[in-house]
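Data block below; observations after.
For this view, one protein chain was removed and the others were kept in their places.
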Amino acid sequence: MIELICIGCPKGCKLLVDENNDHSVTGHSCQIGVEYGRNEVLNPTRVLTTIVKIENGIHNCLPVKSSKPLPKNKLIEASRFLKDIVVKSPVKTNQVIVKNILDTGIDIIATRDM
Amino acid sequence: MYDVIIIGAGVVGCSTAYWLSQYEMSIAILETHNDVANGTTKANSGCMHAGYDPQPGSLMAKYNVEGSLMAKELCEKLDVPYNNDGSLVLAYNQQDVQTLQELYQRGIQNGVKELYILDEKETRKLEPLLSEKVVGSLYAKTSAIIDPWRYTIALVEVAVENGVDLKLSNEVKAITKENDVFTVTTSKGQYKCRYIINAAGVYSDIVHEMIGEKEFTIIPVRGQYFLLDKSEGEKVHLTLFQCPSKYGKGVAVCPTVHGNMIVGPDAETIQFEDLATTSEVLNYIKERSALTMDCINFKENIRNFAGVRARSDRQDFIIEESKSVKNFYNLAGMASPGLTAACAIGYHVIDWLNTKEKFVKKENYQETRKKVHFKDLSFEEKNEMIAKNPAYGRIICRCEQVTEGEILDCFNSPIPPQSIDGIKRRTNAGMGRCQGGFCGEKVAMILKEKLNIEFNEILLDKEGSNILMNKAKEGDY
Partner (left out) sequence: MYDLIVIGAGPAGLSAALTAYEKGLKKILVVERDKEMGGILNQCIHNGFGLHLFKEELTGPEFAGKFIEKIKETNIEIMLDTMVLKLDENKNIYILNTKGYQKLSAKAIILAMGCRERTRGAIATPGDRGAGVYTAGAAQRYMNMDGYSVGNKVVILGSGDIGLIMARRMTLEGAKVLACVEINPYSAGLRRNIKQCLEDFNIPLYLSHTITDIKCTNNRVSKVIVSKVDEAYNTIKDSEIEIECDTVLLSIGLIPENELSKEANITIDQRTKGPVVYENMETSVEGIFCCGNVVQVHDLADNVALEAKKAALAACKYVLNERTFEREIKVEVNKPISYTVPQKIHLPIDEKLIDISFRTNKILGKCVIKVVNSSGEVICKYPREYVIPAELEKINIPVSLIKDEKNNITIFIEED
């Protein structure tokens, strides 16, 4: 049995994942917990939220995120990869900033208009 | 070659520069730090003492009383805040009441006007929230409070307008003398002059001994403080001292000119200029202040700080020409009441210089300065200011209601700020309850733009206090 805190929502359910029983999950309050519990044991992933530089924006930085959760062990690498990315204002929410980051098949997208 | 070099841009050095700049002479001030008022002047209670405390006949007594009398008019000329609400020395028992009598007599001898011994009822009428333990007080109506930073900055701004050269970030390393000409070597360069005024505060003995013999020793005495929010400031109207007793001098509870409450200091002899605060002393101050007022809510504390007073081994000010170095004048040992006395001390430096040679007054001397205090303007005046300059319509520091216009103004001053705290000292931005949590970033970006520096060169205060280290993603990971 693996004990986990679900990060699917602020409730933070205490999950139990049974690695000897097809990674079945107990302790969840919703389906998010079941998926999170399984994934966290088999292939942990996180949504990356970070920034890239922007020119002519109201701020120096544009907030961005990964369009889907990235493998957890790629978070720092992905953030570093964005170091030299500079976009130009205007940018729209959900606009793709980097396609297929680190060959994960996942894009980096803007999270606001700027 | 200057006629006079003043070493140290604290309140004593700057007051000296202010008064000397009335005369036809060339003057430079050499200061270690990147701003004035950054040593002893920076951290004290801002009290302009009436003058009942020093021993009659001492230099402290003479200059304290004279300074106290001069300060009000001077602050008006300099357009800096000055509140003349008076002070109380609080008595807790019959022994203390006896001490009050002694202080009263001493005050009369020193020439202090408007001193009164008050009974408990009269005392509480002036200050209703005093602790139950208070049984009477000595009321000194001439005692006042100022903002030591603004006062010092104003003094030196006027001095610079009158031609004084202020050399910041110039730490004095060596002094030599040849044919009556001093050469002062600093971290930045060499400067020559005929007279030196040593106002180097905690370091004045070291500076003197760069060229002279040991004539005095400065003992740094640290004092720690609480600065509380305005909710607490409303509780106190007068500067409240505790009667000195065998338990020590006690701690003071004072209003500040900006409406806060300041509580402290203790007095701790230290080895060097160590400005750290310690939990033991802060707890002591908290406990001890309850004797004065037990309703102070220390949860409303917005800042702790420590200051170092430059006490001399003579227990008095040292205001004299060096015995071992001709034309080298020491203004040292400026412990309390140094802030009060500073203007009078500076005023009299010319007396000494005039014994050497005759200096004449300038014809076109500028003795005043004016600043915009947006917060204090009327409704109509505010709109007039904004119409002239829209930057007055943008609040940067919301706790203290400081506008962008006022912050930009200080870059037009003869001594523009070099740091975030430099702006704070000139405008109050960042002084309030959020301690720059909201405005710090805005102020930093203004500073970056006005000084045309890189982000990682923005200073909080002194050299080395850089606030930002890397661009995002450019750290070591």
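Chains: A and B, in written order; residue numbering restarts at 1 for each.
Methods note: a residue touches a chain if its C-beta (ideal position, glycine included) is under 8 Å from a C-beta of that chain, and two chains touch if they have at least 3 such contacts.
Quantities reported herein were computed from a predicted structural model and do not represent experimental measurements.
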item: Residue among B:K177, B:K192, B:K235 or B:R303 touching the omitted chain; value: B:R303
item: Touching the absent chain when the full complex is considered, from B:Q190, B:Q366 or B:N470; value: B:N470
item: Options B:V97, B:A267, B:I386 or B:L451, residue touching the unrepresented chain; value: B:I386
item: Where the unshown chain meets chain A, residue by residue; value: 4-10, 12, 46-51, 53, 58-61, 63, 65, 72, 75-76, 79-80, 93, 111-113
item: Absent-chain interface as seen on chain B, which is shown; value: 226-227, 275-279, 282, 298-299, 301-305, 379, 382-383, 386-387, 390-391, 393-395, 398-399, 401, 403, 433-438, 440-441, 445, 455-456, 459-477
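Just so we're on the same page, only the chains that are shown with their structure count from here on.
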item: Interchain centroid distance [CA atoms averaged], chain A/chain B, Å; value: 53
item: List of chain B residues in touch with chain A within their complex; value: 472-474, 477
item: List of chain A residues in touch with chain B within their complex; value: 51, 61, 76, 79-80, 82-83
